[in-house]
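Worksheet: the structure to be examined is printed underneath.
Left out: one protein chain. Kept in place: all the others.
By written order: A, B and C. Residues from 1 in each chain.
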Amino acid sequence: MLVKDPIRYAMIGGGEGAFIGPVHRTAAAIAGNCQLVAGALSSDPERARRSGEAIGLAPDRSYTSIADLIAGEKARPDGAEFIAIVTPNHVHAPAAIAALEAGFPVLCDKPLTDTLQAAFDIEAAAQRTGGMLGVTHTYNAYPMARQARELITGGKYGAVRRVAVKYTQGWLAKAEDGVGKQAEWRTDPKRSGLAGAFGDIGTHAFNLVEFMTGETVTKLAAELRAAVEGRQLDDDGMAMFHLHGGGRGTLVASQVCTGDANGLAISIWCEDAGFHWDQEHPNHLRVNPRGQPEQTWTPGVDRKYLGEPAMIVTRTPSGHPEGYLEAFANIYHDFAKAVRGETLAHPAFTDLADAMRGMKFIQAAHDSSAQGAAWVDIDGVTA
Amino acid sequence: MLVKDPIRYAMIGGGEGAFIGPVHRTAAAIAGNCQLVAGALSSDPERARRSGEAIGLAPDRSYTSIADLIAGEKARPDGAEFIAIVTPNHVHAPAAIAALEAGFPVLCDKPLTDTLQAAFDIEAAAQRTGGMLGVTHTYNAYPMARQARELITGGKYGAVRRVAVKYTQGWLAKAEDGVGKQAEWRTDPKRSGLAGAFGDIGTHAFNLVEFMTGETVTKLAAELRAAVEGRQLDDDGMAMFHLHGGGRGTLVASQVCTGDANGLAISIWCEDAGFHWDQEHPNHLRVNPRGQPEQTWTPGVDRKYLGEPAMIVTRTPSGHPEGYLEAFANIYHDFAKAVRGETLAHPAFTDLADAMRGMKFIQAAHDSSAQGAAWVDIDGVTA
Amino acid sequence: MLVKDPIRYAMIGGGEGAFIGPVHRTAAAIAGNCQLVAGALSSDPERARRSGEAIGLAPDRSYTSIADLIAGEKARPDGAEFIAIVTPNHVHAPAAIAALEAGFPVLCDKPLTDTLQAAFDIEAAAQRTGGMLGVTHTYNAYPMARQARELITGGKYGAVRRVAVKYTQGWLAKAEDGVGKQAEWRTDPKRSGLAGAFGDIGTHAFNLVEFMTGETVTKLAAELRAAVEGRQLDDDGMAMFHLHGGGRGTLVASQVCTGDANGLAISIWCEDAGFHWDQEHPNHLRVNPRGQPEQTWTPGVDRKYLGEPAMIVTRTPSGHPEGYLEAFANIYHDFAKAVRGETLAHPAFTDLADAMRGMKFIQAAHDSSAQGAAWVDIDGVTA
Partner (left out) sequence: MLVKDPIRYAMIGGGEGAFIGPVHRTAAAIAGNCQLVAGALSSDPERARRSGEAIGLAPDRSYTSIADLIAGEKARPDGAEFIAIVTPNHVHAPAAIAALEAGFPVLCDKPLTDTLQAAFDIEAAAQRTGGMLGVTHTYNAYPMARQARELITGGKYGAVRRVAVKYTQGWLAKAEDGVGKQAEWRTDPKRSGLAGAFGDIGTHAFNLVEFMTGETVTKLAAELRAAVEGRQLDDDGMAMFHLHGGGRGTLVASQVCTGDANGLAISIWCEDAGFHWDQEHPNHLRVNPRGQPEQTWTPGVDRKYLGEPAMIVTRTPSGHPEGYLEAFANIYHDFAKAVRGETLAHPAFTDLADAMRGMKFIQAAHDSSAQGAAWVDIDGVTA
């Protein structure tokens, strides 16, 4: 930690071989106001123990089950103040509900859970307990994504007219790519849930659309498919959608786009300016005002032209690139502050309501695709 | 001209205030093997005369009607060898049919014509007369578009899996933009035809998809609309489509994307590489082979790594940028050669069969949109 | 030609196998107001004849010597109105002086000539005859180079503080590259003159510095060398320099920078903005005003924000890239107008005075390098 009296947190999942668990822990370290004090890092007891030892957890706070962690930390005066969930999707709901029931705020990896029904269960638990739940949609936590939102929703540039978002990766491009811990659970309906690529990365794209535009997607027509033979879940898909303000958009999410790494890119055209942002070049927001030269906005604590939402998530002077881990750190930083009761004007974590929308997006895309890309209202989907 | 014994051509349309007529004439000048000898530059006789004088036409070859031009040039031993048509869309068919009937090869601006029925009429005339007709889809005539086609269709990189093409402009973003000679006819169903943006630029995007992939689009689901109130034709739209080889794609065509200039960009992901090309940076083709660093291919007469299709349309050494006018010139250059009977392995002009597909695309997109974005087979559309 | 009554010109040099001759002819074709009517395309009579025939010259105007061309065209009522010189450097002076003496305006490829003494001879001939001479420094004829000049010299952004210009190519990177018509004369002191890379491309870089800043370089310290063993002329070099307004700069010119194509790039930092332009991306001028987002200015006949100097050399709407040949065409267009007596506010050709500065730059760089990179005043150099 980098401040006095950091907020204590525990982690469920994220043991040996995990990808996103170490990312969460490094993000928390950068945030500086969080301290990892406990964990149930694996469902396998021996692996949980080894994983806890490796990252310096006290032996008595390296638990071998979710239930033990919740009970143990609840019982301690210096127990964790919130719980981070970084397991495969199908574990999110039981873990989150147990934590909420025990009074812990929950910071959960995306998507919220594996099925819409499980998401409704979490929502019910949150309502019942009054507990707080945040989800880590990393990409909206970048300074320039936040700057874009401020510019677009500020009204100066008129209504949103068209959106084009794509999230294209190539890491599952071939049948032989579907092995290894990460690939396996993400392509397994039992652990990933209703959707593959649309759940894993399509939700990020969807979240970014609603975040940046400040609008909701009302309906969509989608086609999902498994491009690689033998896959049970979609690894490739596309959608057309409507925004509540009348704008239209396209969304592509694919994990079989050979050569692409983590290609989340979005264009938003308003009546009086276009906005273009690409996660692989996160420090450059292109703004094209009508009739003027294109502008490139960049972060930096010295960039007086930035608005508050971008500035408060910026650490370094202009020209000192911040990246993915810093964006993730913004989420931890703000969630920890909220856990301690601080009200934030521009929290960097995604709240439960927005996370629920991501689950409805998955369901709607799935339903639409099953009906030959018929239009499906997102608000009307059922589990 | 820049060679001895250039091919003589006449122009229909392209008088005072025209945009594309001067582009054609400059393209022909760059091609070097063409010489403009006659014109019917306007349907208004006085304007036709003034326009002809301004560009140096001999008074007796500056005609005031299409019929006169065809008759006059046919009668001369040194008459035009082919006829270029650069009028608004609704004049394409009568002019082309008349020219074909008189034995002239025709080089026509895109889209082929205003309605699918008119296109069928041209097709019939061509079959009847055995005449040759080419269409100026400029963008596939860039060296790097041709290099991409060669790489993609060569088989080395596997099947096409996904395509994302967009053609976004902002020049009609506001109601007040719909004035002026160019804007007016393009937004007028009587002169433009069935489609606005989808006809004007969507056909370019569609053509590029089929050109670069070497495949045909089998069906599409599209939504077109007039985003600016009061417009009679679409100024904004999107589509999802299938390729005959199983690949899928999205297409966006819009003239209300504020801030965009001439934003035609395409990504094609094959099983073993991704390909990315952007018309505003036409000399840089990005190729992403699986597991290797991204490559940027550039044109140049010294670029020994280029294939023949790209090399034969390259004029300058690497690093000396060629642009839109040079791409257009390639079309004239090759059409003129074909007029003189040369058989070309890689002609830079679009032939009638491919131009007909563009017309079916317009009809299919229109039909799909009218049916709530239902899937429509392109080959099955009727006028 | 694309206008009535085009200006007639003759060409010296540019026969079979030449690089820059065809570029000049294509440029003139794009310009539209010029018509090639005669040539002495090679010093070899048979080659001259063949070359003239290939490009459609009338047999009686395809001359076999410079003297014949000048005499022949002078004698005709429809003779050439100006003469373009596209030979190797050592022929520039005799050809230009003969043409000037005969009353022809001269448009000469760069650098002005092979030696400073020869340049003084041309200067004397021009003064003696009152004749006009222009030089083709292509790169300052791009719209965005002209826009930069207007912004920088306009005073709004304060004094020029620092310049960094480089012109790096790789086509002579190896000993085996020094063969072929182009490479051979450019590396031969007898035909190229005092300098190799500094003469061939360093002069372009130097010209661009003075053009864009509107200032003169007062002194420089340079080191030139032959990086490839056995070369007689410099193929690689660098310099530091002072501007008359107090700014400082660096200049690199090299033809052994492997992997670079035609890498002319310049950065100019004024007190209140930085300006960055790269010839390989000529349609994008980056402007970095103090305390504001970076701007990217692009050409286009619809770009109302452009100044007149850029606008008058722009042919196409925004987003339709123009390139090297169009920049070159601007020079022909304007020189032809000047030949007919038009006074131009922003001529796209380089005049004799500026071309003389390029020759002094070569001499000064050579002298400085010979003295261990001592500072040399450019105005004070002697032949």
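The working rule: a contact is a pair of C-beta atoms (placed from the backbone, for glycine too) under 8 Å apart; a residue touches a chain by one contact, two chains touch by 3 or more.
Everything quoted here is computed from the prediction, not taken from an experiment.
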Among the options A:169, A:192 or A:213, the absent chain makes contact with A:169
Which of C:161, C:191 or C:346 touches the chain that is not shown?
-> C:161
Pick out which of A:65, A:153, A:292 or A:316 touches the chain that's been left out of the picture.
-> A:316
Of the residues listed, C:15, C:32, C:170 or C:199, which one is in contact with the missing chain?
-> C:170
In the full complex, subunit C touches the hidden chain through residues 161-162, 164, 166, 168, 170, 173-174, 221, 223, 225, 227, 236, 238-240, 248-250, 252, 254, 256-260, 267, 269-274, 287-290, 294, 372-373, 375
Chain not shown, touching residues in subunit B | 287, 291-298, 304-305
Kindly note down the residues of subunit A that lie in touch with the hidden chain.
-> 1-6, 19, 22-23, 25-26, 29-30, 32, 53-56, 169, 171, 260-263, 279-283, 298, 300, 302, 315-326
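Everything that follows uses one rule, which is that only the chains that are shown with their structure count from here on.
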Through what angle, between 0 and 180°, must subunit A be rotated so its C-alpha atoms fit those of subunit B, rounded to a multiple of 5?
-> 180
Work out the mean Cα position per chain and let me know which chain is farthest from subunit C.
-> A
Separation of the C-alpha centres, subunit A versus subunit B, in whole Å, is 43
Cα centre of subunit B to Cα centre of subunit C, whole Å, reads 35
At least two other chains touched by the same residue of subunit B: list those residues.
-> 260
